[in-house]
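Dropping the structure in here first, questions after.
All protein chains of the complex are present and in place, except for one that has been dropped.
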Amino acid sequence: MDIRSIHALLRDRFENIIGELQTPERGDASIAVAAEGLADVCRFLRDNDATRFDFLRLISSVDRGTRLSSIYHLYSYPHSHTAVLRVDVDREAPRVPSVSSIWASAEWHEREAFDMMGIIYENHPELTRILLPDDWEGHPLRKDYQPPAEYHGLTNT
Amino acid sequence: MADDRRKTPEELFAEAVRDPRDLTRYLHYLKQTKSEGMSVLVAPLDAAINWSRANALWPLTFGLACCAIEMMAVGAAKFDLDRFGAGAFRPTPRQADLMIVAGTVTHKMAPRVKRLFDQMPEPKYVMAMGACTIGGGPYSVHGYHVVKGLDRFLPVDVYVPGCPPRPEALIDALLWLQQKIAQERPLIKRYSKETA
Partner (left out) sequence: MANETTREPADTLRTEELLINMGPQHPSTHGVLRLIVQTDGEMVRRTWPQIGFLHRCFEKIAESLDYAKVIPYTDRMDYLGSMNNPLPFCLAVEKLGGFAVPDRASYLRVIMAELNRIASHLLAFGTYALDLGAFTPFLYGFREREMILSIFEKISGGRLLYHYPRIGGVARDMTPEIAADIRAFLVQMRKVWPEYNTLLSKNQIFVKRTANVGVITREQAIAYGLTGPCLRGSGVAFDLRKAHPYCGYERFSFDVPVGEGAMGTTGDCWDRYWVRMAEMMESCKIVEQALDGLPEGPFFEKVGRSFDLPAGEAYVPCENPRGELGFYVVSDGSSKALRVKSRAPSFCNLCITDAICRDVLLADVVAIIGSIDIVLGEVDR
């Protein structure tokens, strides 16, 4: 199935939760999904026979200035097709439902997105920092991040 | 020998230690340093201690990042660190006397490096291998989580530049360290009337 058919299938099933299909001139297309319906959409994509997205490749987080995005790259081993989902959230209250109950690999990806970008994944079993020390302040991949001048006595310049 | 007068006692001693069969150098060293009140009996013991320490340095298996792979290559057969006496890599710091910090030190790792250094018994030496440990390396400008140099929190004896340094560079650094150890005077410092 190509991305347009997947988008049409999702639009049929979930209506308002699915946003526009962004097809740039170069590069990958992505399907916008509203945050509150993400878990249902993902479960459908994994279990539905036509789509069968059993492999969550990665979860990225992007800071687009006005909003943060949580991007999901999916792949299906039986059908060999891909899909890209995009969830946009507000900078001040970035809350996205967790998909770690759907794909086990999501657990660490979501922890990393939380660590680096500060997106909070609801119902995640253990949403703690994974790469940076637990007492690190700030989320480095945000565009307005200022690195600390020093950390436990060691300067950063 | 004419320019020996300008050499420090440590350098004279190191020269004497390097070639113990050359008795004239040793006697020259004694003549030069006798005026400083050094104990003649203790100097050969110092030489022996330094010789045994330098030729049997046991490194700690402390590979952090890419430089660790070159350190492993030095331990393997083509470059072979064992022929310099430093082939017995110890996994525990309590049995090691050389910590080759091979790889980037991050803020999360730094307290652990310090703890490992504290756990090593004296005499201990630290070799900063690779550009990351010298001054942050490629991460020195934009790396918020990278400690910009090992010597910010540890005393370093030898710096090995490179990204990663060639195995020959690491062997060269080991030989430098051996020369540095040859200049030490552990017993003379302890027992002579004049401290160095």
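Some notes on this structure:
As written, the chains take the letters A and B, and residue 1 is the first residue of each chain.
Methods note: contacts are C-beta pairs under 8 Å (C-beta built on N, C-alpha and C of every residue); 3 or more make two chains touch, one makes a residue touch a chain.
This is a predicted model, so every value here is computed, not measured.
Of the candidate positions B:Ala14, B:Leu64 or B:Ala86, contact with the unshown chain belongs to B:Leu64.
Check A:Thr66, A:Ser80 or A:Thr157 against the missing chain and you find that the one touching it is A:Ser80. By the touch criterion stated above, the residues of subunit B touching the omitted chain are 60-66, 68-70, 72-73, 76-78, 91, 93, 103-104, 106, 108-109, 112, 116, 138-139, 142-146, 163-164, 166.
The set of subunit A residues touching the chain not shown comprises 24-28, 30, 54-58, 60-64, 71, 73, 77, 80, 84, 103-105, 107-109, 112, 116, 129-133, 140-141, 145.
Assume only the chains that are shown with their structure count from here on.
Centre-to-centre separation of subunit A and subunit B, using mean CA positions: 49 Å. In the complex of the two chains, the subunit A residues touching subunit B come out as 132-133, 140, 147-148, 151-157.
If you check the complex, the residues on subunit B that touch subunit A are 107-108, 110-111, 144-145, 147-148, 152-153.
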